[in-house]
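I have a structure I would like to understand better, so I am pasting it below and will then ask my questions one at a time.
Shown here: the complex without one of its protein chains, the others still in place.
Letters A and B name the chains as they come in the text, with residue numbers starting at 1 for each one.
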Amino acid sequence: MAFGAFQSSAPPGAPVASAQVQRKSPVALWLLLPGVLYLVLFFVTPLFSLVITSFEEPVPGGFMGEFQTGFRWENYVEVVSTYFSHIGRSFLYASLATIFALLLGYPIAYVIGVKLRRYPLAQALSLVLLIAPFFISFLLRTLAWKQIFSDEGFVVATLKTFQLIPSDAYLTGTPFSVVFGLTYMFLPFMALPIYTTLEKLDLRFVEAGGDLYANPFTVFRKITFPLSLPGVISGTLLTFIPATGDYINASRDFLGATDTAMMGNVIEANFLVLQNFPAAAALSLILMASILVLVTIYTRRSGTDELL
Amino acid sequence: MRGLGKYLLWVYAGLVMMFLLIPIVYTIVFSFNDSRRTNIVWRGFTFDNWLTVCNAQDVCSAFGNSVLIAGVSTVLATAMGTAIAIALVRYRFRFRQATTLLLFLPMATPEVVLGAGLAAQFLQIGAQKGLVTIIIAHTMFCISFVVVTVRARVAVLDPALEEAGRDLYGSPFQVFWRVTFPLLLPGITAAALLSFALSFDDFIITNFNAGPEMTFPRFVYTAAARGIPAEANVIASAVFFAAIALVLVSQVRAALKRRRLAIS
Partner (left out) sequence: MGSESSAKQFAEAGADLSLVGVSKRFPGFTAIDDLTLKVPAGSFFALLGPSGCGKTTTLRLVAGLEEPTEGKILIGEKDVTDTKAYQRPVNTVFQSYALFPHMTIFENVLFGLKRRKIRDADKLATDALALVELAHVAHRKPAQLSGGQQQRVALARAVVNRPALLLLDEPLGALDLKLRRQMQLELKDIQSEVGLTFLHVTHDQEEAMTMADTVAVMNEGRIEQMGAPEELYESPKTVFVATFLGQSNLFVGTVSGSGSEVITVSASGNELRVPVERAVAHRGEVTVGIRPEKVSLHVTKPTLTASQTMIGPGHVTDASFSGVSTQYLVEVPGLGEITVFAQNMSRGDHARLGDEVYLSWDIEHAFGLADAPPPSARFVSDTDTASVAVQEREKLEAELGEF
């Protein structure tokens, strides 16, 4: 995502915004109409299309890929029983990736957002480096890891030399590489929202904690982390949601193998290759529903309502 | 003990930063690889790939498609998104909650679902998949991001400025064009760049909704099985350098402007 999206400061010299008095006017309708209509047409309706498709039944005696409207709810049952492990794997890998991203992303967000405040040039530079990955195709980045971890690559060779892994082991095509790839891909998505909240953190709270006899660890636990919670929540959602549906990392051509396939791979295969549209649609809806449920539980418990 | 702990955080952060940059460096370095058809093993340093980038199989046409699609989607998404952002901040209207939800959901939906949904819809109405369907798809998911970005900017725009414009005999259009728009321009530009980047790099949604045409990410994906030519690395690296340059230039300009205003 571009740099500007995360800049929260007002331009220099601008007057402080007075209270927003919102007007009621027909102009609002004209401003909203194009975008809202567009989204209804190309976001809401496709979801309905998915629902309809998921209940379709094969045309008797028809070709592969020919379906007719019906109410074949068995589609859902079949899909869950066939791809149960894929569904579980998606959530497992996504959860692991989110946890690792948090462990890696929080410290770096802290260093840039808090520790580097005194050095604005270094802070700006570090921020550019943090978002730099977005400027190179994520496919190529994932491939880079594949090649780095490949059997001929120096990482595997070194590990084998030091006998850290058995001589017939491989790193690519394993759950390790898939989770690694997912963590890497979504790390900036986790770090940036945390950075924006930490950047605004009033350090006087931290000082007050220290002044009141709390050691640094307690200050972090009781003051810093709770105050950065909104950013942590955004980061977690921005990481977990796309990760569950990702299929690049788990794809055979990248960091995965057939036994690490996630829901995304299965949906893609069913839709584009097997032309089993109802199965693909059913799976997509199951994925979407589970995410909505999890997100609602998560945000209810953590208490954020400002989603946008 | 205290001293050690002090540096631990910095070292850790440094390592994470390196972790982030490794694939980037790898990709750039391998753009200079004297490769043949595949680009897996390092054979030697060469500028050839950079000089003859469009000789390779269709990389440039894929790149051109990506730029075209990103350009059109950006224009559409930025226009519609900016309008919504202004409406959200400045006006009172009913169904505000529903609108906000509608804008948020595309960002929260996994790309597979978005892609499959649109593809299912195109299938049902019998539309031919091609550049147009890709553009439609990209515009759709970019709108929400534009709204979020521009909205932040509109929120800090002092409403008194627009009121002053009206007070000084500006018609609604004149106030928008001479006061609102110039002041929102940095936010709109940021939103447009974000939208362009998202569209250019998109693969999953594109894959579901594309016809025979190739976009750059699609090219990379389909080439991954047999080996990606170094020219792809060249294009990716070129885009990277251009983007970094853009960011650095804008930061430098902003810093110079701050200094100029402070001095005089």
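Note that a contact is a pair of C-beta atoms (placed from the backbone, for glycine too) under 8 Å apart; a residue touches a chain by one contact, two chains touch by 3 or more.
Note that the structure is a prediction, hence the values are computed from the model and not measured.
Only one of B:9, B:40, B:108 or B:161 touches the absent chain when the whole complex is considered: B:161.
Panel shows subunit B; residues 158, 160-161, 163-171, 174, 178-179, 182-183, 261, 264 of it touch the chain omitted from the view.
Although one chain is not displayed, subunit A still touches it through residues 11-16, 18, 208-209, 212-214, 218, 222.
The rule is simple: only the chains that are shown with their structure count from here on.
The centroid of the Cα atoms in subunit A and the matching centroid in subunit B are 16 Å apart. Touching subunit B in their complex are the following residues of subunit A: 1-5, 7-8, 10-18, 20-25, 27-32, 34-36, 38-40, 42-47, 49-50, 52-53, 104-105, 107-108, 110-112, 115, 124, 126, 128-145, 147-148, 150, 152, 184, 187-188, 237, 241-242, 244-248, 253-254, 263-264, 267-268, 271-272, 277, 280-281, 284-285, 287-288, 291-292, 295, 307-308.
If you check the complex, the residues on subunit B that touch subunit A are 9-10, 12-13, 16-17, 19-24, 26-27, 30, 40-41, 79-81, 83-84, 86-87, 89-93, 99-100, 102-106, 108-114, 116-121, 123-124, 136-137, 139-140, 143, 145, 147-149, 151-152, 155-161, 172, 186-187, 189-191, 193-194, 197-198, 201, 203-204, 207-208, 216-217, 220-221, 224-225, 228, 232-233, 236-237, 239-240, 243-244, 247-248, 250-251, 257-258, 261.
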